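On to chain A.
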Amino acid sequence: MSVSALLTPWFQRRCVSFVLVCGSTIALWVDLHLTFGQRKCIHKEHRFQKLQGICMNYHSPSSFADAARIAAQATGITRYLAGGTDVLVQMRAGAVTPDDIIDIKNIAGVHDISRTADGGFVIGAAVSGAQMGAHADLCAAWPGVVEGIELVGSTQVQGRATLTGNLCNGSPAADSVPGLVAAGAVAQVVNASGTRDVPIEDIPAGPGRANLAKGDVIASITLPARATGGGDAYMRFTPRTEMDIAVVGCSISLTVDGDTITSARVALGAVAPTVVLVPTAADAIIGTSLDDAAIDALVAAVTAAAKPISDKRGSAEFRKDVVGVLAKRVAKKAYARAKGEAV
Partner candidate 1 sequence: MAKDTNMSDFRWIGTRPDRPDGLDKVTGRARYGADIQAANMLHAAVVRSPHAHARIVKIDTSKAEALDGVKAIVTRADFPTGLTGEDWDLQENTMAGERALYDGHAVAAVAATSAHIARDAAKLIEVEYEILPHVIHVDDAMAEGAPVIREGAAGPAVPPGLHPNVVGYTEFGHGDVAAEMAKADLVMERSYKTEATHQGYIEPHACMGQLGSDGKGEMWVCTQGHWYIRKMCAAVLGLETAQLRVTASEIGGGFGGKTTIFMEPLSLALSRKAGGRPVKLVMSRSEVLRATGPTASASMDVKMGMTKDGKITAATANFRMQGGAFPGSPYDMALYCAFAPYQIPALHHVGYDVLANRPKCAAYRAPGSPMGAFAVESLIDEMCAELGLDPMEVRIKNGSKSGDKASYGPTFGVIGLEETLVATKAHSNMSVPLGPNQGRGIAAGYWFNHGGETSVSVALSEDGTVQVSVGTPDVGGSRASMALMAAETLGIPYENVRVNIAETGALGVNEPTHGSRATFASGKAMHGALTQAINEMCKRAAAKWKIDPEAVEWKDGAAVPAGPNAGQFPPMTIEQIAKKMGSTGGPISGHHESVPGGVGASFGAHVVDVEVDPETGHTKILRYLVVQDAGRAIHPSYVEGQYQGGAVQGIGWALNEEYIYDDMGRLQNPIFLDYRVPVASDLPMIDTVIVEVPNPGHPFGVRGVGETGITPPLPAIANAVAAATGARIRHLPITPTKLLAAIKAK
Partner candidate 2 sequence: MVKVNLWSGLRHFTDGQVVVEVEAQTIGHMIDALVGKYPGLGPIFEGGISVAVDGDIVPPDTSKPIDDSSEIYLLQQMKGG
C-alpha cells in the first residue's frame, strides 16, 4: 500500500506530463510507474543518501564511446540530453528526475550536417530543426523531411529540437519520423561494442518506447542520396495552425520516370502505436501517374492500414477519415516535387 499510496499523488502528474510529451498511452505510464515504484523504494531505504541523490548528475562527455560507457555504468534513471525539449518537460512535470543526464552536445560533429560520398546527408544527433531548415541542399533534396522536423513545436523549440530526440521520444505522433521512414533513413547507433546502422522504422517500439538497449545512443541519422526524379512531402492534421501534436501525420517519398511513379514509400503517424510504413499504400501508386484511380487505391490502402485509437485529440473514426485526405494531398505534393514543380 505505502509505495503505491506514496506514488498516487505523483502518478497523475506523470500521466499528464507524458500525454503532453508524446501523446502517449497506458503502456508508457505504467512502464514509468514501475520505474518510479523501484526508485521510491530505494528512496525510502536510503532516505538521506537519496536526498542528495535527488540532485541529478550532469555529464558532458566528449565522445559517444564515453557517453555509452557512462550510460552502461549508470545504476538509476538515465537520460540523454540533446535538444532537451522533451526531457526537460518531463523533469519540470516531476515525471522523471534522472539520476544521470548525459549531455551529448559537446561531442565533436554532433552539430554538423555532412554529406556522404554518394551524396546522402549525415545529420548529427544535436542538429536542431532550425539548422536543418537553414540548410539549402538538405531542403532541396528532402523537403518532406525538413517539413516534418519544422512542425515540431514553436520557433523557440526549433532552436533546440532534434531528429534524434523526436525519434527516441517514441511518440506515435512525432512529426519528423514519418518523413525519415519514408525517406529510408538509417540511424547510427553506438554502444560499448561499436556502431551499427538501424533503419528508422525499426526504432519505435510503442508509445514512449524505443528498440534501444541500455547504453545505446544514436550518434547520427543518415538520409540516402536523393535520386533524380525524387520528391517527398509531409503533412499533418492539427486543430490549431501551430503548437499542436499531430492528430494524423503522413509522409510520402517517391520517384518518377516521366509521369510514372517508379518507387514510393508511405509512412503514417498517429494512427497506430508507432509510426508505420505502409507498403500496400506504396504499391497502390507505384507504376501509376497518380491518376484518380491510383489516388483512390492509395486512400483505401492507408485507411485500411490505419489502426488509430480515440483520444482527446481526435476519434478513431476521424483519424481514419483524415489519414486518407492527407495521403491524397501529400502524394500530389510529393509527385509535383518529383516532377520539379515548385510547391
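One rule holds in what follows: a contact is a pair of C-beta atoms (placed from the backbone, for glycine too) under 8 Å apart; a residue touches a chain by one contact, two chains touch by 3 or more; residues count from 1.
On the choice of candidates, all candidates are chains of the complex that A comes from, given by their letters.
These numbers were taken from a predicted model, which means no experiment stands behind them.
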{"item": "Complex member in contact with chain A (any copy), out of 1 or 2", "value": "1"}
{"item": "Partner candidate 1, residues of chain A touching it in the complex", "value": "1-2, 5-6, 8-13, 15-17, 19-20, 43-44, 47-48, 51, 54-55, 92-94, 237, 239-245, 247, 312-315, 317-318, 321-322, 325"}
